[in-house]
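Note that one protein chain of the assembly has been removed; the remaining protein chains are unaltered in position.
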Amino acid sequence: MDIAEIAARLRALEDREAIRALIAAYGPLADAGDSAGLAALWAEDGSYGVGGMGTVKGHVAIAGLIDGPTHRALMANGCAHLLGPVAIELDGDRATARGHSVVFRHSDGRFEAFRVSANRWDLVRTADGWRVSHRENAVLDGNEVARALLAQPAICPPSMV
Amino acid sequence: MDIAEIAARLRALEDREAIRALIAAYGPLADAGDSAGLAALWAEDGSYGVGGMGTVKGHVAIAGLIDGPTHRALMANGCAHLLGPVAIELDGDRATARGHSVVFRHSDGRFEAFRVSANRWDLVRTADGWRVSHRENAVLDGNEVARALLAQPAICPPSMV
Partner (left out) sequence: MDIAEIAARLRALEDREAIRALIAAYGPLADAGDSAGLAALWAEDGSYGVGGMGTVKGHVAIAGLIDGPTHRALMANGCAHLLGPVAIELDGDRATARGHSVVFRHSDGRFEAFRVSANRWDLVRTADGWRVSHRENAVLDGNEVARALLAQPAICPPSMV
């Protein structure tokens, strides 16, 4: 094992760790109402397709989702944006991650899982580190679009030897 | 620190990452309905004990769980197989991982956590990388069997210095 191999293996582990950290930050930032911090998870020209609610692009528009009345009402009543672990595929300076998200809503003293979704995150390595280039989200209500977001290339887990 | 130590430490990190990736792929593959991809997470002779529904063995039988009428009906109505992070213990070419799984079911426009389970994953290093040798699952409905799946050797977290 030479230095070049060590560097490549460290890099692959760090890439996966950075992508995991990026996505793990989403839920806490959303529930803390930190719209600027949340938008900064995306690349400058990054976009977010929110299932059934259209696609927004750029930091200002993404921050607007968090500052808007729908999200603020959720926060006021109590909510949790729980994201599960993601299945990550690295491809040089690009990556894809797939996983579930659950939005719990608090009302009348109870919690309800009112939005359970599929997510595909497209990621890009920038000068500042990994960022989201696009997140596509769709509610898992039986539609084929949501299921397709979770479909993985056959090679995915076997390639992590 | 010599090359042998570096190699051992890299290997341990990669092993844990590969096991995490393997298990993180389960939910997306299940909800995408990719029965062959899901079965390929298991070793050829791997088995899956589904709490209250018996044990199946081998790729064909495991794929059959995903292609069967119960799972297809779930998918048609909308479902999410959310798995939490796993507590991993490495032991050379074997490993164990423990964690929760939640199956959300969509019906009448609402989501219900209709199956909340304990899981113990036994894993083995194969020529193609880490694979599941056995997954044992049991619903956390108060029975002792389910709780026992989550019990960990005392050494587990302390050993990760």
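Labels for the chains are A and B, by order of writing; each one numbers its residues from 1.
FYI, a contact is a pair of C-beta atoms (placed from the backbone, for glycine too) under 8 Å apart; a residue touches a chain by one contact, two chains touch by 3 or more.
Everything numeric in this text was worked out from a predicted model, so none of it was measured.
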Study note, to complete from the structure: Given A:Val50, A:Leu65 or A:Leu82, the correct residue touching the omitted chain is A:Leu82
**Study point:** Identified contact with the non-displayed chain, of B:His59, B:His81 or B:Arg98
**Key:** B:Arg98
Point to revise | Contacts of chain A with the absent chain, listed as residue ranges | key: 3, 6-7, 10, 13-14, 17-18, 20-25, 27-29, 31-34, 36-37, 40-41, 75-85, 104, 106, 109-113, 128-130
Exercise for review: Kindly note down the residues of chain B that lie in touch with the hidden chain.
Suggested key: 1, 6, 9-10, 13, 16, 84-88, 98-100, 102, 112-118, 139-143, 146-148, 150-152, 154, 156-161
